[in-house]
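All protein chains but one are shown at their positions in the complex.
Letters A and B mark the chains in the order given here, with residues in each chain numbered from 1 onward.
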Amino acid sequence: MTTAVNVEQSSRTGGAADQHAAVRAVGLTRRYPGAARPAVSDVGFTVGQGEVLALVGPSGCGKSTTLRMIAGLEPLDGGTLHLDGVDATGTRPEHRRIGWVPQSYGLFPHMSVADNVGYGLRARRVPADQRRTAVQEALRLARVTELADRSPSQLSGGQRQRVALARALATDPRVLLLDEPLAALDPQLRDELRAELAELLRTAGRATVLVTHDQHEALALADRIAILRDGRLVQCATPAEIWQDPADDFVAAFIARGNVLPAESAGDGSVLVADVWRLPLRELGGADTVRLDRELEVVLRPRDLVADEHGELTLMVRQCEYLGDVVRVHGEPFGGDVRLSVELPSSTAISDRITLRPSPGKVTVRNKRTAGGNR
Amino acid sequence: MTLIAQRPASPGPAEPAAARRRPRRERPWLTAGAAWLAVGLAVAPILVTLLAALTDNWNDGPLGGGVTLRWVGESFAEFTIGLSTSVEVALYTLAIDLVIGLPLAWAFARTRLPGLGVLRWLTGLPLAVPGIAVGLALVATYPQLQSSGMLLIAGHVVVTLPFLTAAVAPVLADRDLVDLEHTAATLGARFGRRSLTVTLPHIRTSLLSAALMIFTLSFGEFNLTYFIVNPAEPTLPVSLFGAFIYGQTSNAAALTLWYCVAVVPIAVALQLLGKLAVKRSK
Partner (left out) sequence: MSAQAISPSRRQRRRFAPTIPLLAAIPAIALLVLLMVVPLCSFVIRSLTGIDGEFSWGSYQEIFTEPRYRTALFNSVWLAIASTALALLIALPAALHLARLRGRTRTVVDAVLTFPLSLPGVVIGFFIIVMFGRSGLAQAAMTALTGEPGLVLAYAMPGLLLAYLYFQLPRVLGTLRGAAEALDPDLVTVARTLGASRTRVTFTVVLPALKPAIFAATALAIASSLGAYGTVAALSEGFRVLPLDIAEQGTMLQNTRLAGAMSIVLALVSLISTLLNDAAERHMRRGAKPAAATAVAAATGGRTS
């Protein structure tokens, strides 16, 4: 069952090149001794050559454990792992040829920047002249050449990150593994360095797996995003696919700040959303493919609704966040028991209740996804 | 120095006006007094010993017969008798501690096995059992080892080992160190290289201070030593004991001074290392 899903998924993303995927993980499982449930359970995905995959999810979802399993720092209690088509399931970390960048960057404090970058080459007994060239090249790529003789304690957070990346890249790794690459930095620096990191990863052109709890980071850095919750993979797809078709309400809220609401066919060419809101089918995307005899749900992106005093939906406003050009409004539909978040132009007058109607064709209807089905 | 600062008028509702006037600098005379009392207690006997060592005839009171370097000069030969034995024993003790204690500390830091609790308790046992009991038990069990001096080294190893594990195991368990070792592993470094290039540099400060501590402890050990030492080759504290019991006060004082001269550099080095460790951890 799981295997089938994974194969289907990898054929969607990797196609014929799957055999040469940089990372192919199947059914990864990790159970900590004494823990009630596995930290990671049956997680599978592939990362193509040059592709950046972000593992995202709330804290404790198993994303870091998954990354550590790829690095060989955490044993597998089940599943297999292939790197560049070679079975690496039981390989020690020192033989995996991976570029690991831990959250704190892990620079060796007693070595200069150049010695840090050359460490992996020295460990692999690369001759001195080749080593020098490779170190220079890695320093240049990460744009830290002028820091070569500094000690790690003299570097800023952003510089440390670049040195750690240079060190990982110097060994010509099969895959780069970044654990929360921006978490150790000051929040005001993060936006700036996010763009820099995205550029560096693009220049490096390596297959990369990175872990983050921040959806902005995932959207800015990754080609594809794998969302984990409670140790399970919920969805693995491109940002656009997730935006268009989030697997469930959790994914919709986490990545797009959108909503997936339960719905049912009213039998008269319309659907009843969350028991309170009647929408004609012809106004909904996906209406021609949906099977009305099965369970339904509607996907509402944050800007799929507009304020309209004749709107069919009354939202009881609980909280407003002013975000410049838009206001994000959280609330509950009148008479319903679901939470709904929408973004409205900041010129909208908002009181404790507001009436809304869908933008034509934006809201989509689909059949309810079975739990755990990851597409 | 404001040793005896005036006590601020009793705090509380009696003096809100005074409190409002300006935030006053607090002069906690009680705590300061206790601190300087402790310092005084620590220093006074050393100064008196110095005085006695420089006094020609102590029986006539301090500086009786004037100041002399006679005792300091004469006692040097006596001092060197025990010195070489003590240094030798301390170095052997240190070497054995490192060889068996570092792996033990590593096991304590990196594994969670039920048996380790017992082992940890066993390692700490020499701190709870009086040294004299350990000494007598050792000499009763292995009397044939006494003359070679092996028993002495064995005893010193047992009582100093807990200090090595207590100092090194917490540093080895440091999450940052584990992360660095993992990073080194992903870069292709095997166990041996990781240990030499990452682990050892990381723990070197605490390792060095533990080593100095072990050396000092072994160098000055008497409780246990007295019962298991080969009487023909006394260690420094044992020969000091003889001088205290049977000798002239000034001679004993001069010997004590020599002893202090020998351990002061180690104490200073320990002090500097401690500061370094604190600075590094910040």
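The working rule: a contact is a pair of C-beta atoms (placed from the backbone, for glycine too) under 8 Å apart; a residue touches a chain by one contact, two chains touch by 3 or more.
Everything numeric in this text was worked out from a predicted model, so none of it was measured.
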Of B:L54, B:V72, B:L94 or B:V158, the one touching the omitted chain in the full complex: B:V158
Sole residue of B:L54, B:I203 or B:L270 that reaches the chain not shown, by the stated touch rule: B:L270
Options B:A95, B:L127 or B:L200, residue touching the unrepresented chain: B:L127
Hidden partner chain, residues of chain B it touches: 11-12, 26, 28, 30-35, 37-39, 41-46, 48-49, 51-52, 58-59, 61-62, 99-101, 103-104, 106-107, 110-113, 115-116, 119-120, 122-134, 136-138, 140-142, 154-155, 157-159, 161-163, 166-167, 169-170, 213, 216-217, 219-223, 225-227, 237, 240-241, 244-245, 249, 252-253, 256, 259-260, 263-264, 266-268, 270-271, 274-275
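The rule is simple: only the chains that are shown with their structure count from here on.
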Length of the line joining the C-alpha centres of chain A and chain B, rounded to whole Å: 54
Residues on chain A engaged by chain B in the complex (per definition of touch): 71-73, 92-100, 102, 104, 106, 108-110, 119-120, 123-124, 167-168, 171, 177
Chain B residues within the chain A interface of the complex: 176, 179-180, 182-190, 193, 197-198, 201-202
